[in-house]
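Left out: one protein chain. Kept in place: all the others.
Moving on, here comes chain A:
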Amino acid sequence: MSSDDSNETTDLPKHGLAGPRPEERPHPEGRRNSQGIRIDPEVEAEHDPRRAVISALVENEPGVLSRVAGLVSRRQFNIESLTVGPTTVDGHARITMVVEEPDPGIDQIEKQMAKLKPVISVGELDDDAVRAELVLLKVEGDEPDKVHAITEMYEGKTLDAGPRTITVQLTGDERKIDDAIDAFRQFGIIEIARTGQTALARGDQATVPGEKPGTAGEPTTPTNYDD
């Protein structure tokens, strides 16, 4: 490509290369958005951030939680809550995670999670999934009767009542818990512990593949991950 003979290369710049300058070249009009999707700039849709519930079946080995949590935060997704516990299959656990989706990219998190060796299956739950969380509230004990009434109203339970503090337990979906916490503020909330949401798919649909239905309470050996 080159020439040793400087006479032949006099039309070349001393440094750099020859050719039409950028402004002399044709440039296409089209554009892509930040997800790499080709767009018509005039009709580009605004995307509202949303929250998604991710459920994963994992092999319950040491470090699995930190692998999952580390992966999600490394990819710049914000974890709002995370719960984990055993399933009907011996040695398996279910992780339920609520994440905030900054861009439409929840499927990217699912696909990255699916690559982790201990992850058996992973999926996003539909909007109609059954969801619940549990909260413990420690409030000032000055008005025990009123605290009791509010606890009843939200179908909660009093776990501890002393001369200075009362601790109650409430369960339900996220909205109910938020409302209840608002209602208890009048007494003076000292401490809150929330578990975060856990969830299962509604009806006979599997939440994610991998856990055999109808075996609750009887641990089974992990067998075939394909079904």
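Throughout what follows, a contact is a pair of C-beta atoms (placed from the backbone, for glycine too) under 8 Å apart; a residue touches a chain by one contact, two chains touch by 3 or more; residues count from 1.
Definition applied: contacts and distances are computed from a predicted model.
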| item | value |
| --- | --- |
| Per UniProt record, name of the chain withheld from view ["Methylmalonyl-CoA mutase", "LAO/AO transport system kinase", "Acetolactate synthase" or "NADH-quinone oxidoreductase subunit I"] | "Acetolactate synthase" |
| From A:81, A:108 or A:195, residue that would touch the chain that is not displayed | A:108 |
| Contact footprint on chain A, counting only the chain that is left out | 1-4, 6, 9, 12-22, 25-38, 59, 62-63, 66-67, 70-71, 74, 107-108, 111-112, 114-120, 225 |
